[in-house]
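The structure under discussion appears below in the form of structure tokens.
A protein chain is absent from this complex, but the other protein chains hold their places.
On to chain A.
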Amino acid sequence: MVVRYQAAMRGAVVAGCLVGAAAMNGAAAQTLTMASSAPITSVDPHYHTFTPNASLDAHLFDSLLDMDAQSRPVAALAESWKLVDERTWELKLRQGVKFHNGAAFTAEDVAYTLDRVPRVPNSPGSFAIYTKPIVGVEIVDPHTIRLRTAGIYPLVPIDLTQVAIIPHGLGKDPATEDFNSGKNAIGTGPFRFVSYKPGDRVEMDRFDGYWGKKPYWQHVSFRIIPNDGARTAALLSGDIGFIEAVPTTDAARLRTDKRVHLAETVSLRIIFLTLDQSRDGPTPFITGPNGEKLDRNPLKDHRVREALSIAINRPAIVERVMEGAAIPAGQFLPPGSYSYAPDLPPPAYDAARAKKLLAEAGFPNGFRITLHGPNDRYVNDAKIIQSIGQMWTRIGVQTSVEGITWSNYIARANKQEFSAYLLGWGSSSGEASNPLRSLVATFDAAKGRGAVNRGRYSNPQLDALIDKAVTTADDAAREKVLQQATKLAMDDVAFIPLHNQKNIWGMRSDLTYIARADEQSRAQDVRPVQ
């Protein structure tokens, strides 16, 4: 009797374990644990323009338009959009869309969102930069809305891809804290907010009332693991199924690991050198070949700028320093983007011609320069400036290199303290007007142009072309002008492009991911291999 009882118990325990295991497998199979490489600063989608936040927001919220994987605008909550006159955009909104709280999505929500965006208190990086051109909102009917701009402004649809829509039922001025607690974290996105532990994770469940393609995952755990080694180890140990920003040093090894699959694409982030154009007289970090003071700034001479550009062996940097995780660049955007100029290849390496150009410019013996860069911001940033230092020294420009921590570096760069320095730029709009307006247009606070033109490059001809481009409504015609402007900037060596980074994601070998040019990691785009 006793024996039988034990046997029965054993049977029950085994059965219980099996059931438990099956249930767990079922739950585990439908759960995606993913790792972000930087902490999010808020769940409030209008608080801080910051890529990790945008990644999270893409799960919970939708915008009127979305960016596809190649960063071209596609329909989302708006089904179609058109100019009704030069200054008015009319958007037809998708019908039958529900928010996570059950409320129906209408034009009212769009108006409410556009009204809130510029008024989020204490925002360290406001989304108002995307809504500012819109000066009037008119609700035509519940599923039609008109947006008026002050001047002709063709980029409204692109700017709207950055603005997450929230329901108007949240009341007047919903607080950022209430998004973090989940009370206000209500969108129309494919996942519903469950919980947020700052610095650790956000838990989300699939929203079954979602209007778009149903995501595979029932539950998503969005973890924050900034340490590169720890993130890779977590993927290898199987704790995490999907990680972003695979370090270039690990990518080569992971490619041969059977447990792991990598997805990569060329990013919209360009790494480039800025040259001091703000001084006609001596620039702080350039002296003559023997250390003597110079009476002029060599970087103002177009020939010197070109010499410095063609002295850089871009394919070598891409291959050796970046270990293949980049492509050489000759302009802002990677090939395939809207307004990419096909006749602008990366400048070819030519040390002999570089020396000749220097001699023509009056520097047959070169000069001394200090090249500055951050050492904790962009992928392999400190190693890149070291390689360039060697390449420049080879053409007679004796280069010393200084890597500085980002928080100090960027403050000094903003004060024009350097002569030549490395920076990066991600074009969130996926087209050239964005870098043209911010990086190379003449610095002009009144017009809001050239805000991060730290070298203070200025070319009235280029400014005129940029003005023309952003007031050309027709997409094809505008693309032509943008290409023309890009070509002008590059021919004049307004800055020295180096390479476009690649974004690399790592995941379990049984998963696939649609790699995105904008660096966002989205669980809805992760699916099992068919």
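Note that in this section a contact is a pair of C-beta atoms (placed from the backbone, for glycine too) under 8 Å apart; a residue touches a chain by one contact, two chains touch by 3 or more; residues count from 1.
In this text, contacts and distances are computed from a predicted model.
Colleague: Which of the following is the UniProt-recorded protein name of the chain this complex doesn't show: "Cytochrome c oxidase subunit 1", "Outer membrane receptor for ferrienterochelin and colicins", "ABC transporter permease" or "Putative DNA modification/repair radical SAM protein"?
Modeller: Of the names offered in "Cytochrome c oxidase subunit 1", "Outer membrane receptor for ferrienterochelin and colicins", "ABC transporter permease" or "Putative DNA modification/repair radical SAM protein", the one UniProt assigns to the missing chain is "ABC transporter permease".
Colleague: Which residue, A:55, A:106 or A:123, contacts the hidden chain when the whole complex is considered?
Modeller: Result: among the candidates, A:123 touches the missing chain.
Colleague: Among A:198, A:345 or A:528, which residue is in touch with the absent chain?
Modeller: Candidates A:198, A:345 or A:528; residue touching the omitted chain: A:198.
Colleague: For the chain not shown, which residue from A:31, A:49, A:458 or A:484 touches it across the whole complex?
Modeller: Selected residue, touching the omitted chain: A:49.
Colleague: Would you write out the residues of chain A that touch the absent chain, in ascending order?
Modeller: The list for chain A reads 35, 39, 41-42, 47-50, 121-126, 128-129, 132, 176-177, 180, 197-201, 223-227, 229-231, 233-234, 236-240, 376, 406-408, 410-412, 414, 425-426, 428, 434, 438, 445, 448-449, 451-452.
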